[in-house]
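One structure is given below, represented as structure tokens, and several questions about it will come after.
Left out: one protein chain. Kept in place: all the others.
Let's look at chain A:
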Amino acid sequence: MAHAAQPLKRPLWTPGVLVMLVFMFAGAVAIIARFTGGIGYVTNLTNARPWGIWVGIDVATGVALAAGGFTTAALAHIFGRHYYEPVTRPALLTAVLGYTFVVIGLLVDIGRSWAIWKPMFYWNFNSVLFEVAMCVMIYLTVLYIEFLPIVAEQFKGRVNLPGILSGLNRLVDGFLQTADRILGKVMWVFIILGVVLSCMHQSSLGSLMLVAPTKLHPLWYTPILPLLFLTSAIAVGYPMVVFETTLTTASFKLDSEVKILAPLTKITIFLLGFYMVLKIGDMVMRGTWIYLLDGTYQTNSFLAELLFGVMIPWIMLLFKRVRQSARGVFTAAALIVGGVVLNRVNVFIVGYRSPLTESGYFPAPSEILVTLGLIATLMFIYRVVVTYLPVLQAPKEVSS
């Protein structure tokens, strides 16, 4: 079995981190502008085009890419493939951060941010968005619970808060100790719950557009949209883990995890293949391939999604040579991740046609800054967490 995860204990303030800080700052300025001038002041949104990249990327894509959390948890803990445990912690961390930032993105995007709690009290069971919101909220709590033992592992027995907070040391330590003890026994409930909730809201995210049959381009509007969202989320889970683990190990110069990641790509052939069959089959069944050659930017975007995001990486992974090279696996994974990003952007932005007003939408600079700022913050916190908490596998010579 692999050696235990450890805090990285590397210097935090690298040049890369400083670049992140610049983006975070720019994003913060744009967010302040949004809360002083209104959404209209910082975005290109209109009445014809009410959702832009804050929903399409910050929320929809964020949720999809956090899928590594539940897919690895299912594999390692439910299906008992403990071999994969070294990658569950980073995947879990990505999910925790991803969903946290989905909520922050929503706070910026919705008009009445201070009212975000209202869906807890006013229920509309007909609303797909209501279902998504409930699941995301509960799942976020579950994720924090799943993450708590990692915090406990690092700090229990040595809680040492600075200054006046030191009075709380005993209390916090007691909390961590108890949490750790109890959670160990009931964690299986949360692990399963996490998978169930993920399946629910990943698919419901696809149902969001079903209420607008005349507004979403037929290439994407299909009754099986929820199924497509669910299968693509499951299919992108492991590639996302490959993608980020490769980036992290490279940037921290850790031991490559290719050995663990390689078998994951075999599962991906199956999962992505299933998604591809559904997606192409759906197109054939509904006869929407007639749109494929009409040359509009929407169709081209669909083609790009299907070719570069699904078919090419799938074919790549069929080759043993690709699967055995770190670079090959990474490229395929990156394509799949890009494909899912493009798919979510297509469904929520590119494929959306306002019925009466011809409104081309392209995000305003400050809209983009908010999104980039959020991503930078996410990466920054990831970095802080892996520096101080046992998430990643430390290099062998230190730990073995």
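Everything below uses one rule, namely that contacts are C-beta pairs under 8 Å (C-beta built on N, C-alpha and C of every residue); 3 or more make two chains touch, one makes a residue touch a chain; residues count from 1.
Here is the rule we go by: contacts and distances are computed from a predicted model.
UniProt records the chain missing from this view under the protein name "4Fe-4S ferredoxin iron-sulfur binding domain-containing protein", selected from "Monovalent cation/H+ antiporter subunit D family protein", "Carbohydrate ABC transporter permease", "Cbb3-type cytochrome c oxidase subunit I" or "4Fe-4S ferredoxin iron-sulfur binding domain-containing protein". Among A:Leu21, A:Ile110, A:Ile280 or A:Ile312, only A:Ile110 touches the chain that is left out of the view. Only one of A:Thr14, A:Asn124 or A:Asn160 touches the absent chain when the whole complex is considered: A:Asn124. The omitted chain makes contact with just one of the residues A:Val17, A:Ile224 or A:Ala334: A:Ile224. Remark: the residues of chain A touching the chain excluded from display are 34-41, 43, 45-48, 50-51, 73-74, 76-80, 82, 85, 88-89, 92, 109-116, 118-119, 122-131, 133, 146-151, 153, 184-185, 187-188, 191-193, 195-197, 199-200, 203-204, 207-215, 218, 221-224, 226, 285-287, 352, 354-357.
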